[in-house]
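Reviewing the structure listed below.
Some chains have been omitted; the remaining ones sit where they do in the full complex.
Letters A and B name the chains as they come in the text, with residue numbers starting at 1 for each one.
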Amino acid sequence: MADNGDEDSQYKIKEGDYVVLKRGDIYKAMQIQPRKKVIFEKQWFFLDNAVDHLYSTTFEIMSGGTLQPKKPKDTASSNDAKEAGTDNRNIVDDGKSQKLTRDDIETFKEQGLKDQEIIQQLIENSTTFRDKTEYAQAKYIKKKKKKYENTVTILKPSCRILAMMYHGREPGKICHLRYDTLAQMLTLANIHAGSKVLVFDTCAGLVLGAVMERMGGYGSVIQMYPGGGPVRAGVESFGFPAHFHDMLHEFPICHVNPLLAGTLDTTAKDPNADEKQSNKATEEEQNQPKAEQQGSPEERSMETNAGDDAGQEQEKKEKEKRKEAKAQEKKVKLEEKRKKLAAAAALLESRNADGLVIASRFHPCPVLMGLLKFLSPSRPFVVYSQYKEPLIECYTKLREHGGTVNLRLTDTWLRHYQVLPNRTHPVLLMSGGGGYLLSGTTVAMDRPKPAGSQRVEEPAPKRLKLTDTEG
Amino acid sequence: MSFVEYSDFIQDGDVAIVYLSHDSMMPVKVQQGAQTQTRYGVIRHSTDLIGQRYGSKVTCSKGGWVQVLHPTPELWTVSLPHRTQILYTTDIATITMMLELKPGSVVCESGTGSGSLSHAILRTIAPTGHLHTVEFHQQRAEKVAMEFKEHRVDHLVTVRNQDVCKDGFGVTGVADAVFLDIPRPWDAVKHAKAAMKKQGGRVCSFSPCIEQVQRTCEFLADQGFEEINTLEILLRVHDIRTVSLALPDFGPDPSAQTPPDANEEAPPPTSAPNHTSVTLKTTTPPREIPGHTGYLTFATKPRT
């Protein structure tokens, strides 16, 4: 990107691209697939027409669900409220202020009136609109807009957009991790190109994707995943170029202790262990929703096509064939999997990772204590939790255990503003909370001592007074 | 029952608050023979309310039950029929203290709106104070005056239906405190000053937009008000929850499990305590909370 390249190809929407649909503050991640019906904000349409248009184009949804690029709007729509009354004291609440009926509006829609036009109709037919305060007018327009607008903007995905999307649509899937909290994590963990980062993420892979974006394909990311397989839906939505996936490794945490004990066998010489592992892997795959199965978009869309083509009749005949093919495929996959495990294990074994990022539905304390061992000294780590109490436990444990400094338990307060002439004020609703972070820096542990003696040495007397404030 | 004096028993003509849940309460005018419909069934006033103790549990016709509470300004604020944007208890509490209201205070207020703040003022200045409240909107002025009567505080309040920016508060040199919640508060600053005692007092203006605050502060300073101070207060509710957090399984840990003399294979089932979890009490914020109600600007009128 350092080049001032004028070729627009990278800015064009292509088939197979992962994109984000946007209307107002609403986002939805999506893949561009031919003739795929998309439902967004209670409207359905097809994305086919968007292909070859530029990212960030706003489309109107036409009848039949086709998209048509919208004419560039003449002026900002923030000046909708005109001729505002100074207050709302003249308004009589008789329930009759809107002269248009529900039917009228439906008729407009059938006539193909544009959203803006319908809203204009509503305004003109409201006897009270002009008497409302600007405040109330803005609210009215927003409400109506939401109801009758029929445009959609197609965006290139980014960490910012996806983090806001997840937070707005499915906060439960990402443990209520707010976008600004994710921003803090990436910065506090000093995520950057060329480093080796451990990620433990059960937030749909959003955190993992965010880390990968910040590393730009340079370095390595090891996803430590709990039983059930690595979660990747969020990563896919980023639509990374293929080579980004080369830096991504995965390692099941159930192998952590064996790895540390030197008993993990990644050479597949023990057929039993291998079998067990492979069974587990297969199970995992079967337990996962489809979207989370595959790494690369190409593979996935192929599979989808295959599924679509299969008829109902010839099934039995081909079953056998497929079974065999599958067995072979399975073998290949297992071997791949084994190699990947071995590669990840090799990366971990040196215990010199540069960063650790944890954001999960698991109790962060054992996760943190288990994974911190893989970091070099003088490297940052950050743990997210929706709740404060588990992080207090982490803090206490870390203080007992030693080997970390610069501990801080924080959260952030975030508020958006409406900035309009004579109507500037904080947005009336804000997020109740974005979750908590515990961050810190590893340091070299004192030389291993017989258990028990270690703690005594930890805080030198003169620093004892800092014990509690330290953080 | 009155909004400024507790009673123990519900009587005919009272206004009682039917408590369904913390976010669902309804005020009920208690009338011999009347009935009130709730989602738990019907409440019959004569048998279920009149003569009962405030705070009693009332079983409704469908078998569900509700509590019937003595009205307070705070319960009224969360249950009153909205006719306008209203002030809520967090702002009201701050206004009450920062205006130094107490029994005997004389207060001017505009606009009256739905009367949410008015009731809290009346509670605090009773039994010897007085509230002069000015509402431009005639319907609303009439409605709120009727409510004051029903709530048995009408002897403490005078409602005026006029434009405070043009006509002021209708009193001069009597107020200890003035409260403004109008679109152009700066136009009422002179009137506020005129309404206040010559010995001084406190004034508060509530405005959603910062431009209103800026202009009001200018006018307050021009009119010689002192200690001009703008603040914002937000309520945070902490919902109490019991949550369960899974424990990760890092696999068999040889260092933890095998004492030096135990050389046999460790039994696999116990070595990996498969995904158990721990439970803890915590609080969570609501997903969305009020991020702004308005800026509160306070000032002191010095002796003039």
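Everything below uses one rule, namely that a residue touches a chain if its C-beta (ideal position, glycine included) is under 8 Å from a C-beta of that chain, and two chains touch if they have at least 3 such contacts.
Quantities reported herein were computed from a predicted structural model and do not represent experimental measurements.
Visitor: With only one chain per type on show, what's the overall stoichiometry?
Guide: For the whole structure file, chain stoichiometry equals A x2, B x2.
By our rule, only the chains that are shown with their structure count from here on.
Visitor: Report, in whole Å, the distance between the mean C-alpha point of subunit A and the mean C-alpha point of subunit B.
Guide: 38
Visitor: Show me the residue ranges of subunit A that touch subunit B in the complex, using the header's touch definition.
Guide: Counting only subunit A, the residues touching subunit B are 86-93, 133, 135, 171, 176, 226-227, 253-258, 260-261, 263, 361-363, 366-367, 370, 386-390, 415-416, 422-433.
Visitor: Where on subunit B does subunit A make contact in their complex?
Guide: Residues in contact with subunit A: 83-84, 111, 135-137, 139-140, 182-184, 208-211, 236, 243, 245-255, 272, 275, 277-278, 280-282, 284-295.
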